[in-house]
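For this view, one protein chain was removed and the others were kept in their places.
Take a look at chain A:
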């Protein structure tokens, strides 16, 4: 097989567990494609990317640093350019259209029509690990170890009618319209939504980059990055 071209997958490296994502991606392979995985801190680095991962970290820190270092606008433009983006934990918060339990001044990218609640399970003592069955969307992945750390959940799937102005909610200032439907990929037994997809945008409450298994990353490369070209 000849390699068509090298696809650049960026991992936003403002704060948080970005190295873990890069290390997981490096173990993946997709036939006839070559990848390069890069840390993204500047607009120049972002513009070279075919896809972006927003890692776990502190969502307030990531948002504030992006504003101060001039990266917020380029990130919003990246969302509009319709390239694949995956947010994990804090990244899910940053990628959403609305957040609750956010902080004043915490800006978000508005890439997915979801409302995300920060720290929905509570504090660190409520963090947990659980094996989940993802075989409905990733073939044969029946027993995937997920780690939830002070994790957010998708508290609401938004539709056009829900444009109310609630003081407890932070709204994205991005005018991007994601014209694909939101698919719920996984719900916990208690009903909490912890994985969603909308077109080529993916959001997870948990941290596949902390498991020993790279199949979730493999799926992202195959189904989102390669399929979008």
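One rule holds in what follows: a contact is a pair of C-beta atoms (placed from the backbone, for glycine too) under 8 Å apart; a residue touches a chain by one contact, two chains touch by 3 or more; residues count from 1.
The criterion applied here is as follows: contacts and distances are computed from a predicted model.
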Going by UniProt, what is the name of the one chain that was not included in the view, given "Transcription factor", "Probable pyridoxal 5'-phosphate synthase subunit Snz2p", "Cell division protein FtsY-like, chloroplastic isoform B" or "Elongator complex protein 4"? "Probable pyridoxal 5'-phosphate synthase subunit Snz2p"
Out of A:58, A:77 or A:223, the sole contact with the unshown chain comes from A:58
Which residue of A:97, A:150, A:201 or A:217 touches the chain not shown here: A:150
Can you work out which residue in A:89, A:109, A:154 or A:225 touches the chain that's missing from view? A:89
Considering the entire assembly, which residues of chain A contact the chain that has been omitted? 13-20, 41, 56-58, 60-61, 64-65, 68-69, 89-90, 101-103, 105, 118-119, 123-125, 127-129, 145, 147, 149-150, 207, 210
